[in-house]
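The structure under discussion appears below in the form of structure tokens.
One chain of protein is taken out of this complex; the other chains stay put.
A and B label the chains in the order they appear, each numbered from 1.
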Amino acid sequence: MSAIKVKNLKKYYKVRRKDPGIKGSVKSLFSKSFENVKAVDGISFNIAKGELIGFIGPNGAGKTTTLKCLSGLLYSTSGSVETLGFDPWQKKTEFRRQISLVMGQKNQLWWDLPAMDSFLLNQAIYDIEDNKFKKILEELSSLLEIENVLTTPIRKLSLGQRMKCEFVGSLLHSPSLLLLDEPTIGLDVVSQKNIRDFIKDYNKKYNSTVILTSHNMEDVKKLCKRIIIIDKGRIVYDGLLDDISKKFSQNKNITVVFSKKENLEKISKIAKAKEIDSLKFVFSVGRSQVSSVVSKILNDFSVADLSIEEPPIEDVIRDLFVGKNYA
Amino acid sequence: MHKYFLVGKINLQRHFVYRLNFVLWRVRNLVLMVSLFVFWKAIFKGQDELLGYREAQILTYTLGIALIRSIVLASKSADLAGNIKSGAIASWFLKPVGIFKLWFSMDMADKILNIFFTIFELLLVVFIFKPELVFQTNLFYLASFGVLLCLAAALFFLLSLFFSASGFWLTDVWAPNFLFMVVLLQIAGGGFFPLDILPPLFLKIIKFTPFPYMLYYPMKVYLGQISKPEVITSLLISCFWVFGIYFLVKIIWKKGLENYDAPGS
Partner (left out) sequence: MKEIKRLVKVWLLMSRMAMQTQITSFLAALFFILGKVVRFVMFYFLIFTVLKQTNNLAGYNTTQVIFFFLIFNLSDIVAQFLFRGVYVFRPLVLKGDFDLHLLQPKPSFFQPIFGRTDILDFVVLVPLAFYSVFYAASNGIAGSFASWILFFALFINGILISFSFHLFVCSIGILTLAVDFIMEIYRDFFNLARFPTDIYSNFTRIILTFVFPVVLMVTVPAKALMGLLSWYWLALSFLITVIFVFGSFKFWKYSLTKYSSASN
């Protein structure tokens, strides 16, 4: 059963251009010059209920715009979007009761009041029964360790605490679709892990569909099996995370720890070292040449440790975005 | 010095960025001017004199006040309180600029633009309605008018700073701004209608506050409707308020900064 069906979604914007300085300002009063921005340029994908997938892409790729179209915030220029069986743009009450879009820097909690007051307001808005509300509030606040700050005015909390409260506020109505836009941005390492674990548990426990965008590869690696890579408004890859390296990287990493200092020139004749840290060398070697390089190293040098790995996802993706090597 | 000029220039540009905003700002000023003008014309239909004013005098008052408002009043300094409340002001302290001078240059940019367009709008109204107006020729009154105007502008700026400081203590900064800068200054200060129309007791009381010295008295001096000794008195009282508020501003800002806990992270 599909939770999300997107077909050829396009979202274009008109942005006004302005030259700098006062002359430019006056000029812009009289003449209009627009630039057409193609935020999303024809993407299609389906997501089944209960999936936890990651959207990744460079800044300005169209990830957030896609999420906003999925939730009904933005009116799509063309194409079709079906979320939980609804047309999100219609903004039906039943639809909005089941979704949540959490965006890192945006706030819905009232600045001068404690989080609890805002939570009660959300309870009224979403028409959540008292028992259910209490239960879920306890669960969420203990998971994110904010039980003690619920009665402190939001403006007195630190950024991390505030974001956790916002998070809780967005989930009180137990949405079956969770859209998370950079949920761990600006948080300390411990909080990041808390939120990550929470998302994983939530997804498993409630079988809710989760779409996550993040620049933090830790989030993606730990949570998502399936990844959609977006760049310049187009889907570049839609598949398993593990297959990314295989698909995009021609190389593998060989990490060698030598037993003693070896002749650098001799080493470089066999393979180019990507990283050197005293006795530890990391080589990036073409897939077909891995076995020959490994045997040569083992033959010619004394090696304390050797391992062969796929290059880290971060590197693959980074190279992908930089080199635009979408084979 | 150059950096303040730059700030003023950038502030000017901000107006053009939101160009519809800018056009509406001018339309708004025009509507305000015209609505008061039309009101008095309607009241004076068939009357030669009302409450001590001839039609020409009261129309001059209405249009003149519009010009005086553009010279004396400014809006940027009003934003200051909001900046204090949100903590945005903290970032300014980190930069090597004098914060009062900064707001002054932003106000200046605002005023120059405002005055330029207000004159244009005034001429438009005069052209359409062709009212009879009063033109002051007496040197004494003109000179006093000029001086009073400068004092008025300074007084307004200082009062803005004074009430902006409420941002240090109050969470809702809109209220003191509303009471003092909108109601007392503009309404009770002669910005809508001349104060001597009302029962004399009112003027007797408000004369002791700084409010009528920004709009009402400059206009009355221009119209030549108050006696020469009274002109001197109003000049002196204006000076008194300018210096008085200046010192109060220094004190209150010092206190405010000491207690400030710059909200936001």
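Heads up, the rule we're going with is that contacts are C-beta pairs under 8 Å (C-beta built on N, C-alpha and C of every residue); 3 or more make two chains touch, one makes a residue touch a chain.
Treat the numbers as computed from the prediction; the structure is a model and nothing was measured.
Engineer: Hey, which of A:Lys49, A:Arg97 or A:Lys193 is the one touching the hidden chain?
Structural biologist: A:Arg97
Engineer: Considering the whole complex rather than only what is displayed, give the residues of chain B touching the chain that is not shown.
Structural biologist: 18, 20-21, 24-25, 27-28, 31-32, 35, 38-39, 42-43, 45, 47, 50-51, 170-176, 178-180, 182-184, 187-188, 193, 197-199, 202
Engineer: Need a quick check: the contact residues on chain A for the chain that isn't drawn.
Structural biologist: Contacting residues on chain A, toward the hidden partner: 13, 64, 68, 71-75, 91, 93-94, 96-97, 99-101, 103-108, 110-113, 117-118, 120-122, 124-127, 181-182.
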